[in-house]
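To start, I am sharing the structure in question, which I have written as structure tokens.
Complex shown without one protein chain; remaining protein chains in place.
Moving on, here comes subunit A:
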Amino acid sequence: MPDQLLYALEVTLNGLMAGVLYSLVALGFVLIFKASGIFNYAQGVMALFAALTLVGIQEGQVPFSHLINAIFGTEIHHFGWTVPAILAIMLTAAVMVVFAWAVERFVLKHLVNQPDIILFMATIGLAYFMEGVGDLMWGADIKKLDVGLPQGGSIWLEENTAWLGGDGFYGFFIDRLDIVATVVAAILVISLTLFSQYSKQGRALRAVADDHQAALSVGISLRFIWVLVWSIAGFVALVAGIMWGTKSGVQFSLSLIALKALPVLMLGGFTSIPGAIVGGLIIGVGEKLFEFFIGPMVGGATENWFAYVLALLFLVFRPQGLFGEKIIERV
């Protein structure tokens, strides 16, 4: 095989892996949008918040330590213990459930029957509020997240694919973290699909997504479903936070990855879980290949804007996305 083709293949593989991470963030958006029609602007911040909390718990950081020290003149920062990764992840998941409950109790409950735009604005408020709380709780410095996931290129893969090319080709380089992320994302999507198709809560969830009034009439509590769906979205945010945090450190710019999820959603459609996955993969591969082939001609850095231009094209020619429901108003 000619080396150029092999490189393109490698770029494609890496694009797929990067796409998985986009998909993970987009998935959280889709879940909440489907169940309540709310575009949750805070999804990215939720991922950041989950990652911050995870690191904080793991390292035994005292939450709100800056605040406590400022008020009481103390000098506490750490409890002096570390928590095993698995336990810390479970605790963080619990924190996300509490967060979901709080969102329902203090925000959504009071905005029932308000227009979508009001709810959207509320989630923007929520996003900045959480960013502030995250800062206050765990501090603003960049943190290293390590839950024991493998990192670095897979040497095995490199050695066993080197024969494909000539002397100049050293085998495919793929980060092991990306492989883990892909496996985790696949497990997550499969279990979410099974849960929503075959469990009673899943059925209730789909019912609420379809028609609130009808759902109430068959005895479904909207509040319970909202807490459930925000909890699940919080868990997805946690998974995304772990992957992104491990890859590039837990920092506040993490919340900006939410912006990359937007073009993914425009491609995949806001209401489709498979759409979020496929959309993420297309964006991931698309921007890597574009950078590889076209990038050198235009001076590079196309990854910054490629996804958005693609999304714009989709908005013009297929506004409901690849898998979204086409909205037809009967007149």
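The criterion applied here is as follows: a residue touches a chain if its C-beta (ideal position, glycine included) is under 8 Å from a C-beta of that chain, and two chains touch if they have at least 3 such contacts; residues count from 1.
We adopt the following convention: contacts and distances are computed from a predicted model.
The complex includes a chain that is not drawn, and of the options "Chemotaxis protein methyltransferase CheR", "ABC transporter ATP-binding protein", "Isoquinoline 1-oxidoreductase, beta subunit" or "Biotin-dependent carboxyltransferase family protein" the UniProt name matching it is "ABC transporter ATP-binding protein". When the full complex is taken into account, the listed residue touching the unshown chain is A:199, out of A:114, A:160 or A:199.
Checked against the full complex, the candidates A:117, A:218 or A:297 give a single residue touching the omitted chain, namely A:218.
For subunit A, the residues in touch with the chain missing from this view are 194-195, 198-204, 206-207, 209-211, 213-222, 325.
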